[in-house]
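Here the complex is missing a single protein chain, while all its other protein chains stay put.
== chain A ==
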Amino acid sequence: MTLTSAQGEGFETGRERVSPSACPACIAAPSADQIARKAAQEAGARIMLSLPTAHCAVCISDVERALMAEPGVRSARVNLTLKRVSVEAEAEVTAPALVGVLDAIGYEAHELDPGLLSATENDRRGRDLLMRIGVAGFAMMNIMLLSVAVWSGAEDATRDMFHWVSAAIAIPTTLFAGQPFFKSALAALRGGRLGMDVPISLAILLALGISLFETAHSGAHAYFEAATMLTFFLLVGRYLDYRTRAVARSAAEELAALEVPRATVLREEGEVVVPVGELRVGDLVRVRPGGRIPADGIVEAGHSETDRALLTGETLPVQVTPGAVLSAGEVNLTGPLSLRVTAAGRDSSLHRMADLVATAESARTRYTSLAERAARAYAPVVHLLALGAFCGWAWGTGGDFRLAVNIAAAVLIITCPCALGLAVPAVVTAASGKLFRRGLLIKDGTALERLAEIDTVVFDKTGTLTLGTPRPQNLDALDETSLSVAMALAEGSAHPLARALHAAALASNARPADLEDLREVPGFGIAARWQGREVRLGRADWIGAEVGQATATHLSIEGQLPRTIRFSDALRPGAEAVVAGLKAQGKSVWLVSGDVEPAVADLAGRLGITEFRAGVLPMEKAQLVTDLSAQGAHVLMVGDGLNDTAALAGAHVSISPASALDAARTASDMVLLGQDLEPVAEAARIARAARRRIKQNFAISILYNVVAVPLALSGLATPLLAALAMSASSITVSLNALRLR
C-alpha cells in the first residue's frame, strides 16, 4: 500500500500541472489578452471585410497580397472558415477603398461592423468545451492504459493499485470535464424535466461512486474508464452541436454587421454623422440619393423618388415631394432629401414590423426535435431498467445490495446515450457543412429537420425570385437616334431604371448622343437639349405620356411622340432551376407578391408556376401561409422583404437571401449567402437525407442496447464490454453521419 500512496502523491503533482489551466481566471486570460491587443490596435484602424466568394488557397493569397500591397495596410489575414478578412491598417485607410481593391481583382467584399461581431464570446465557450474535451481525452487514454492491464489479468495488489491510480485521474477529470452535463441536468431537474443530461450525469456519478466503492473493497470491476469515455464522447457531441450553432450565429451576426447604420444629421455646427440608434425625434436628417431612410419622418425639402420594394414588394418607385411621409427602410433614389424625424429606433415602423414578427414567431407551435423526442422516450426507460435490475437482483439474491447496485450501475452505464448524444450533432454538422459550402446558412438547430418535412414552397417575387433590379424589355423598338439620346440622358442619373437603361444600351453597342445642359429634376427625371431640341427621360406625367401599369420610363424628344420603355425584373440566377427542382421533388410551388397582377403573372408564366397571387398585403401573406398550414401543409417560405417577415416567421421553415432586410433575415431559419437560388432545392434534398441518417443513427444505438442490455441485466457485463459497446456505437454513428451525400 505504500506503493499506492506514493503513486497518489505522484499524481497530485500531475494534477497541479493540469489545474492552473482549468481555473476560471485562465479561461478568461485569452480574452484579457485580446482586450490588450484591441487597445493596441486602437491607434490604427481594424477593418473587417466579409468575403462571401473566397473558397481556396489561391483566394487566400490573392486577397492577402492585394491588401498588403495597399499603402498603410499593416497586416491582412483571411479566415476561410468564417469567410472574412481582418485588416490592420493606418487610420487613413478606409473600408470602401479596400472593398474597391478586392473588387478590382474579382472578389466580392462587404464592410462589416466589428462592434457587432461578438467573436470573443463565441470563442471562449468553444475553447472552454475544447479544453474539457482535451482533459477528458488525456485522462481517458491514461486510464485505458491501466485498464487494459487489469483486463489482461492484473490481480490483487497490482489491480487495486491500478484502480486507485485510475480513480485519482478519473474523479477530478470527470468532475471538471462533465460540468456542462451536471449543470444542464440540474437545470432540467429544477424545471421538473428529465432531459438527456439527467441519465448522463447519473451514469457518470454512479459509475464513479460504484467504482470507488469497489476499489476500496478490492473489487474486481471498476468503471473509471467508462466514466471518462462517456464524458469524452458526449463532450465531442456537445462540441459539434455548439460548433454548428456558433458558425451559424457568427454568420448571422455578420449579416447584421453588414449594414453599418449611420445617418447624416444637420445641426447648427453643420452635418454630423451619427449612428442610427442615436437619432432623436425632431432631428433633421439628410438622405443622399442611393441612401436608405434611417428613421420615419416627414420630408422638409427636396424632390425625389423612393424604392419601397423591401417594405411592400412593389417595384415601381414612389414620387416624393415636401410633406411626404417616409418610413425607415425605403431607399432614396434620385434627389437629396431633408427629413424631419418623427419616430426613431424602437418606435419606427421598421421596429413595429419586427414586433409583428415576434408575435408571429411566438404563435408558431414549438417544434419538438427528433433528439428531444428520443430523449423524452429514452430517459424514463433507462431509469426504470436500472431500478428494475436493482430490485430484481436484490430480491433474487436475497439482499445482496452490493451486487444489485453494481448491476444497476452497469445497466445505466451501458445504456447511457453515448451514441444517442452523437447521433444528431454528427449528422447536423455534416449536413450544415455541406449546405454552408453551397451557400446556405442554417440559423436554427431544428431547421434542417423541419425542412425535411416540407411539401409546399411559397416564394416572394421581388428580390427573391427576381434580383429586384430592372431590365429594359423593348429597347429594340427604339430607333438608333432615340436610343442614343435615351442612353445619354440615362447616363446622367443614378435612378435604377436609368442605370439599367444605360447598361442595356451599352451592351447593345449604342453610342450616347451629344447633349447640352443636362440636368436632373429630382422626382421627375432628366432633361437636356439635343440639337437645339428639348429631350426628357422620366415619369409619364412629366413627359406627357400615358400612365401605364407596368414599370416603365418615358422618353420624349421635342416634335416627336413620347416613347415608353418598359422594364421587367431580372430573374435571380437559379430561379428556374429551383422551381423545376422543387417540382421534381413533388412539392407544390406558390408565388405570392405585393406587386401588380401583370408583373406577377408574367413571372409565374416564365417559371411555370401555376399557383400565384398578386397585390397581396403583408398580413394576407401571413394569412395565406397560416391557411395552407391549417390545411395540413408544411410550408417553406422564401422571401426577402419587410412585407414577408410575418409570413417567414409563421411558416414551418423559412429562407431569406442575404440581400434581404435585417428583419426578414432575423425572422427566417436559413439564409442564402450567394446570389444563386438553386441551393434551396438542394437543401430540401439534403435535409431529407439528413433526417434519414439521424433515424438510422438512432436505430444503430438502439441495436447496440438491444445486444448489451440483456447482458447487463443478467449481470454478465464487464467494464471491458461497456467500453467496447460505447466506443463501437459512437464510432459507427459518427461514420454513418459522414456518409451523408
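In this text, a contact is a pair of C-beta atoms (placed from the backbone, for glycine too) under 8 Å apart; a residue touches a chain by one contact, two chains touch by 3 or more; residues count from 1.
Just so we're on the same page, contacts and distances are computed from a predicted model.
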Chain left out of the displayed complex - its UniProt protein name, from "Response regulator transcription factor", "Cytochrome C oxidase subunit II", "ABC transporter permease" or "Branched-chain amino acid transport system ATP-binding protein": "Cytochrome C oxidase subunit II"
Candidates A:V165, A:V600 or A:L673 - the one touching the absent chain: A:V165
Selected from A:I60, A:L175, A:V521 or A:I702 as touching the chain missing from the view: A:I60
Selected from A:V101, A:L130, A:L175 or A:I298 as touching the chain missing from the view: A:L130
Given A:A97, A:L145 or A:A584, the one touching the chain that is not displayed: A:L145
In chain A, positions touching the absent partner: 3, 6-7, 10-11, 14, 17-18, 21, 29-30, 56-58, 60-61, 64-65, 78-82, 123, 127, 130-131, 134-135, 138, 141-142, 145-146, 158, 161, 165, 169
